[in-house]
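Here the complex is missing one protein chain, while the rest keep their positions.
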Amino acid sequence: MVLPNPSVLEVFENQHPGRNYTIEIVCPEFTSVCPKTGQPDFGTLTITYTPDTTCVELKSLKLYLQAFRNEGIFYEEVTNRILDELVGALAPRKMKLVAAFTSRGGISTTVTAIHEAVG
Amino acid sequence: MVLPNPSVLEVFENQHPGRNYTIEIVCPEFTSVCPKTGQPDFGTLTITYTPDTTCVELKSLKLYLQAFRNEGIFYEEVTNRILDELVGALAPRKMKLVAAFTSRGGISTTVTAIHEAVG
Amino acid sequence: MVLPNPSVLEVFENQHPGRNYTIEIVCPEFTSVCPKTGQPDFGTLTITYTPDTTCVELKSLKLYLQAFRNEGIFYEEVTNRILDELVGALAPRKMKLVAAFTSRGGISTTVTAIHEAVG
Amino acid sequence: MVLPNPSVLEVFENQHPGRNYTIEIVCPEFTSVCPKTGQPDFGTLTITYTPDTTCVELKSLKLYLQAFRNEGIFYEEVTNRILDELVGALAPRKMKLVAAFTSRGGISTTVTAIHEAVG
Amino acid sequence: MVLPNPSVLEVFENQHPGRNYTIEIVCPEFTSVCPKTGQPDFGTLTITYTPDTTCVELKSLKLYLQAFRNEGIFYEEVTNRILDELVGALAPRKMKLVAAFTSRGGISTTVTAIHEAVG
Amino acid sequence: MVLPNPSVLEVFENQHPGRNYTIEIVCPEFTSVCPKTGQPDFGTLTITYTPDTTCVELKSLKLYLQAFRNEGIFYEEVTNRILDELVGALAPRKMKLVAAFTSRGGISTTVTAIHEAVG
Amino acid sequence: MVLPNPSVLEVFENQHPGRNYTIEIVCPEFTSVCPKTGQPDFGTLTITYTPDTTCVELKSLKLYLQAFRNEGIFYEEVTNRILDELVGALAPRKMKLVAAFTSRGGISTTVTAIHEAVG
Amino acid sequence: MVLPNPSVLEVFENQHPGRNYTIEIVCPEFTSVCPKTGQPDFGTLTITYTPDTTCVELKSLKLYLQAFRNEGIFYEEVTNRILDELVGALAPRKMKLVAAFTSRGGISTTVTAIHEAVG
Amino acid sequence: MVLPNPSVLEVFENQHPGRNYTIEIVCPEFTSVCPKTGQPDFGTLTITYTPDTTCVELKSLKLYLQAFRNEGIFYEEVTNRILDELVGALAPRKMKLVAAFTSRGGISTTVTAIHEAVG
Partner (left out) sequence: MVLPNPSVLEVFENQHPGRNYTIEIVCPEFTSVCPKTGQPDFGTLTITYTPDTTCVELKSLKLYLQAFRNEGIFYEEVTNRILDELVGALAPRKMKLVAAFTSRGGISTTVTAIHEAVG
């Protein structure tokens, strides 16, 4: 079974670094596993970023996210980890990740985290 | 019968204290009992917080909230008490609690309270 | 703690037995407990009936339904039991009960049962 | 205080008895009093009828319905009583009354009754 | 002041009498006067008909309907009168008139009448 | 200025005459001129037909419909004329034309006509 | 018959005076009587306040508002009077009252008044 | 026929001049006549004001507005005239009038005017 | 890794076999794997059945469905297999399964299958 690994993320050169523009990626089929109960979790990830010198290649992003399928991980951790690993791979000028998970036991949770490049 | 007790709240370490991020938790199945009439009350709680060093574990939050099921308590008190007990357990940087209760006698009520950490 | 008991159901005389008319009662705040997990269940009951000689008094119906609050009972059983106990108390010409429960573990369930008087 | 009295209902001659046509009257501001609790009830009445020789004058209908304002009466009784009294005053070829009352104690009720002239 | 008069209705020859087709005309700006209170009434008329040998010219229809502006007339009478006068002018194969009046004293009324040609 | 002329309608051979299938064409930008006032009219035409041996070529249909732009013509006439001219050009097994015109003087009109082939 | 009287308003101690929080109460079933016509008025009251040392008990608020049922009073007066009487009973830090009344004679009215504590 | 005349406007004493509060009145049934074509116009008037020493009595406002029913007057004129006459009768601290008229010849118009008291 | 196995399905005795009633279960979080591409599939299963002597226990149904998480299987096969295995475990009087899968390569698919007991 494949483990989630940011090294599968491929990037390509941003041909327009002179412009601050925005890329929004919506992934409504994210699934991982609750580390306490072993039950599957389901959520929608929305990634919004301003590229600096590189953009993420979308098929590699899909494979990277699919690898969480059997990973036991908390909502807060998976949100921050994916943000960190995307920031590590892309060094974007700005990136926001909103992770909205479906209801469990009558409770639904949304985690929102933002990274901004320094300087 | 279980009484509501913040000691059932479990926390886990926030792995990303260097980042101010937001966790929103929606609980549309909250129920308690009116202390005047003994009749059940129903409401939706929306908790929004920025963690400092700890996050609340969701299953323990569910059990904590379920324990109000047979508790006689006013809307205003339950809103402030849950906010206080969550603040006591989590010491968040900021937390907001919106409690929207269903209609009783043709009157519906929403209580909103906010905590911000000092310094 | 009060146990659910159809003897709390009060009826009053149908003043218009010569007419087949319909009464629809919607209870969006029904709650009971899962007999397997001990977790609370929430649902909306819709009762539709044609009275024969008696109608159900609504406050007593509310108290009867509230008594399921701490009762451990399956969805299928609670639906048929409430239908049977209302039929026992009212002897209606026809009665339908639709019980729509909220999601548990990503699964939501609706049970529908109908009684028709013989002859 | 005015008591509800069908004698206040005024009718005028249906100028077109040769035609079966339909009059629908919606009254979203009906209010009466619960005979058990003394609390006010609120509902929407929808009257649909085919006139025979007379039509109901609307201002007198409004006054007739307003007189229930302080009357203690069950939902089922008020629905059938208004239907009976309108039928008594108008002798319509067909009349339907749908009375949809707002939520009380988390329970909302709709009563539907129909009259059809014999022969 | 102009009185409503069906003689203002102009018709033109239906060039296609061999075909049963349908014309629907919606007039949301109809206004007349209550004969009891002298207050203005407002409503939407929807006329649907199958022409026989003539069609109604729309500008003349507008003028015909506008002439009710200061006419004191009951809802039921105005609906049937307009239907009758249009039938008189057009002799359609079938015509339906739905007149939906706005709320007065918290009560709103819709009158529906249908004419079908004999034989 | 071009006059509306069905000879501009081009058809192509229906390659599948052995099958009864349906073609629906919606033209929300139809405009002609009122023959009484000289004012422009606007409407949406919906043509639905089952072809026999020929189908209408859409660009020629567009040009045919556009030629009504400065034509003074009643709603009823334009609907039946277009239906007749399309039937003349295509000889379809069945065709329906719904012409919904926008409000003029507070009155809006929809004309619906159907053709079915004989035998 | 009960007259509206602020002395029926019960308050309870605000357990959390150190926090500025908000209570919104929506009453869609308010009714009073027009002092000119004697006809009933219907409206929705929305009360929003920040408590100081006391909160209003909701059942007593319901009874206080219900007592206007047979009171002849103008929209503007009832709005300001209820605001004044609630301010008198609660001495809140801030309170807003929005009273939206249903249509009468084709005219609907909303009155909005705000109180802020001095100092 | 009644001509529009501000002398029919009745006022009553504002019992709460110490408070700046807002009264919004919506009249969706305003109608007057176009001075060029003689055709009726229809619109929705929204009056919003802060009273000083007097408030407008609503029934008299209704009668005042109804008197425009047969008045030939342009949109811009009617809006400013009603604002001026209400200001003359009420001397409000502030008043806004928004008059939104329905479509004529495919064109709809909204006129907005504001008065603010000096000093 | 758990393989999907109908032996995990638990049933409990239908306490009301004398009544034909309906149970509808909606599972919006079904996921399996495409046997051709190895990519995950996502869908919503809606199971509707009339029980005979047994009902399915919902937690065991959830575990049974979750075991398809890493199973490579076509849409058509998974729909019919789940229907067959539920029929094998429950022997219902009637059961319908609608499986609506999300878009893959721009194409989305819904499979519907029905079982009815013989005799």
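Per-chain residue numbering starts at 1, and chain names A, B, C, D, E, F, G, H and I are given in the order in which the chains are listed.
To be clear about the criterion, a residue touches a chain if its C-beta (ideal position, glycine included) is under 8 Å from a C-beta of that chain, and two chains touch if they have at least 3 such contacts.
This is a predicted model, so every value here is computed, not measured.
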Option from I:N5, I:N20 or I:T112 whose C-beta touches the chain left out: I:T112
Chain not shown: contacting residue from F:K36, F:K62 or F:R93: F:K62
Positions on chain I where the hidden chain makes contact: 36-37, 74-77, 79-80, 84, 104-115
Interface with the unshown chain - residue positions in chain F: 12, 14-16, 19, 21-29, 51, 55, 57-59, 61-62
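Operating definition for what follows: only the chains that are shown with their structure count from here on.
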Whole-Å gap between the CA centroids of chain A and chain E: 63
Distance between chain centroids, defined by C-alpha means - chain A, chain F (Å): 53
Of all residues in chain E, the ones touching two or more other chains: 29, 39-40, 42, 102, 104-106
Listing of all chain pairs that touch each other, if any do: A-B, A-C, A-I, B-C, B-D, B-G, C-D, C-I, D-E, D-G, E-F, E-G, E-H, F-H, G-H
